[in-house]
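Excluded from the complex is one protein chain; the other protein chains are retained at their positions.
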Amino acid sequence: MIRQQELGITTRGRGTYDISDRVQEAVRASGIQTGTCHVFIRHTSASLMLSENADPAVRRDLETFMARLVPDGDPMFTHDAEGPDDMPSHVRSILTQSDLNLPISGGRCALGTWQGVFLWEHRSAGHQRQILLTISGE
Amino acid sequence: MIRQQELGITTRGRGTYDISDRVQEAVRASGIQTGTCHVFIRHTSASLMLSENADPAVRRDLETFMARLVPDGDPMFTHDAEGPDDMPSHVRSILTQSDLNLPISGGRCALGTWQGVFLWEHRSAGHQRQILLTISGE
Partner (left out) sequence: MIRQQELGITTRGRGTYDISDRVQEAVRASGIQTGTCHVFIRHTSASLMLSENADPAVRRDLETFMARLVPDGDPMFTHDAEGPDDMPSHVRSILTQSDLNLPISGGRCALGTWQGVFLWEHRSAGHQRQILLTISGE
């Protein structure tokens, strides 16, 4: 059995957005007990990650790390038509994930205790982001 | 239903190679309407990425970024039997993807407007690369 569902996420600019509950709700609604939930983001300037879900300092530190590794406005970048955060957002995306696959067990995504599913918006401005879920199993 | 297909890609050395059309053609030929297309590269010195498909400057900038982050011939690397690009090619591979899963909807990979599927050759010399597609669904 396969079920697909779109999730629209409105971001308020750079930062991480917890989508774990929305993914779990889609899995529950599918009725699938055992299988996988594939999460796909249809953009190249925002990405997905599984990260620690308890201490918000972890996501702040991830942001700090990325800001140092891929600085906005770095003169080595030539693709800057949309501003100093344009090319860094593509680099951050390729260093993280555009798709995640999550195991489903007992009708739920079998995440670890400390794992959350996050959309990571890399652009400075807010955007409307589309995620496509493909839930497969029995 | 499951269909597997090999894609052979001949590279001309370091750089990105758009394989979107070949992946889409395999999905079309499978007849599968809803599901996923798994793309797997059977190498550890070339990788896969989903990236912006319109402006070639994006891929040039990604190359520039990687050349700075993981310089060829960096003296910290001890594994250099195949040359100064040997170990950097393994590092670049683990920082990007060896497998991608793409959602299939309406008989096509449901990529975003600006998303392309690229093989990223990390070795200086050209290589013959093998990709294995596993297309699953209904």
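By written order: A and B. Residues from 1 in each chain.
By our rule, a contact is a pair of C-beta atoms (placed from the backbone, for glycine too) under 8 Å apart; a residue touches a chain by one contact, two chains touch by 3 or more.
Everything numeric here is computed off the predicted structure, so don't read it as measured data.
Touching the missing chain, out of B:H43, B:R59 or B:H122, is residue B:H43. Screening A:I19, A:I41, A:M87 or A:L100 for touch with the missing chain picks out A:L100.
Listed here are the chain B residues that touch the chain not shown: 2, 4, 38, 40-45, 69-70, 76-79, 81, 87, 90-91, 93-95, 97-99, 101, 130, 132, 134, 136. Chain A meets the missing chain through residues 34-36, 49-52, 55, 57-58, 60-62, 64-65, 68-69, 95-97, 100-105, 110-115, 136-138.
We adopt the following convention: only the chains that are shown with their structure count from here on.
In whole angstrom, the spacing between the mean C-alpha positions of chain A and chain B is 20.
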